[in-house]
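We show some of the complex, not the whole, and keep each chain where it was.
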Amino acid sequence: MNKDLQDLLNKLIRFRDERDWAQFHTDKNLAISISLEAAEFLEHFQWTFEDEDIASEKLEFLSDEIADILIYLLLFAHRIDIDPVQAAQDKIEKNAQKYPADLVRGKSDKYTKY
Amino acid sequence: MNKDLQDLLNKLIRFRDERDWAQFHTDKNLAISISLEAAEFLEHFQWTFEDEDIASEKLEFLSDEIADILIYLLLFAHRIDIDPVQAAQDKIEKNAQKYPADLVRGKSDKYTKY
């Protein structure tokens, strides 16, 4: 794994262990936590309009939510020994197969439609 | 931003632009997408038990979901010009203030209880 992400992960594990929290970090609970943090993130857009700019006072909250999602994502990936950046690289390859540029240009349909 | 993440982001932007999909990638839609991918991830644990091991045939699906979450997270972070790894580093500092190790050891309460 990339050094910066590995450093971050090491720090997260230390933070967790200093608090004896590994007992709560089951696969299921981490998966729930990713979902909850994603909802807190989405909450900032609950009543906004599509073309509305993000209010500057929201930026710090959004940055914190992005951080929380990444934190739980890394902790989970570590449990199943996956490098998330490599996983994303692999997924882009798959997506390129599912969504050939010429076929889907300007369309937002799901690939099951093609 | 870290070089590997920057490379990944560049590839995502190219992928998006080759398909003319930026028009769909509003802040709100990306926030929804992170939430939906997080739900697809959680779905793998819907009826499992806490102490159940992850079936090996699930690992590729989980890896793909982790990838999808990271992909939308990076695309969003880019829109508001945030480095997610730095954001996570900053968030750990905040969390260390909210959850002093001596106070919370072995407890899973929210910080509002302390």
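Here the chain labels run A and B in written order, and each chain numbers its own residues starting at 1.
Operating definition for what follows: a residue touches a chain if its C-beta (ideal position, glycine included) is under 8 Å from a C-beta of that chain, and two chains touch if they have at least 3 such contacts.
Treat the numbers as computed from the prediction; the structure is a model and nothing was measured.
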Number of copies constituting the complete assembly, 2 shown: 4
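The rule we apply is simple: only the chains that are shown with their structure count from here on.
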In the complex, chain B residues that touch chain A: 2, 4-5, 8, 11-12, 15, 18-21, 23-24, 26-29, 31-32, 34-35, 37-39, 41-42, 44-45, 48, 50-51, 54, 59, 62-64, 66-71, 73-74, 76-77, 80, 82, 84-85, 87-92, 94-96, 99, 101, 104-106, 108
